[in-house]
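Dumping the structure here so I can ask a few things about it.
A protein chain is absent from this complex, but the other protein chains hold their places.
And then chain A:
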Amino acid sequence: MKLTEEQIQFIDRALADADFKYSDIRYEITDHIATAIEQQEGDFYVNFDSYIQAHRSEIFKTKRQFIKLARRKAITALGNNLCKPWAIALIVIINAAGIYAHKFYERADVADALDQIFHAIFFIMLLPLAYRYLIYKQVYAAAVMAGSTLGMIFCIGLPGLRIHRLLRNSDLLFTYYGVIITLAVALLVTTYKLDRTYKLRYNGN
């Protein structure tokens, strides 16, 4: 007995309500449960309930493992992006730009400007993803993992507002900004690349 579109949506919603917020894993488990129920006779809702009762722990185990692997995938992709020549060049350029700007402006002003660049990158990245999640409820695990890593770096970056008082050496200060801005850009690139890959895979656009 083939399931109807409403029944498929029912499974999908039930999983979403059970905190399966990442579309990629939810699609796969929805298909698995739907195919299993299609092999059975009888009432859909009764079959669905009994399937969930019997497989609940296995389904949640799958989700936990999936998130772990998505994080690993995000870190690997980030590492690959950070090893690219543009990332190293960006650190050098930011450092050099900081040193050059310091010839004309106060050290604290240059540090503030670099700090604002870092925060701007963070918001540029976060807003479209947050929008898509809130409006379409469609996010892919590995992309979110990369995005949330940037969130953590943002939190670490916050003390950067006063970092120019902590790091007395100007070269070191501008290198610090070079590294965190490059990391933010690399995470931005990684997040969007992963997001694009999954969007292509599941939506075809």
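Observations on the structure shown:
To be clear about the criterion, a residue touches a chain if its C-beta (ideal position, glycine included) is under 8 Å from a C-beta of that chain, and two chains touch if they have at least 3 such contacts; residues count from 1.
Heads up, the rule we're going with is that contacts and distances are computed from a predicted model.
The listed choices are "Metalloregulator ArsR/SmtB family transcription factor", "PadR family transcriptional regulator", "Lipoprotein" or "Sugar ABC transporter permease"; the UniProt protein name belonging to the chain that is not shown reads "PadR family transcriptional regulator".
Remark: the omitted chain is touched by one listed residue; of A:K61, A:K84 or A:R196 this is A:K61.
Checked against the full complex, the candidates A:T35, A:S50 or A:Q116 give a single residue touching the omitted chain, namely A:T35. Touching the chain that is not shown, out of A:I8, A:I99 or A:I117: A:I8 (per the contact rule at the top). Contact residues of chain A toward the unshown chain are 2-5, 8, 12, 27-32, 34-36, 38, 55, 57-59, 61-62, 65-66, 69, 72-73, 76, 201-202.
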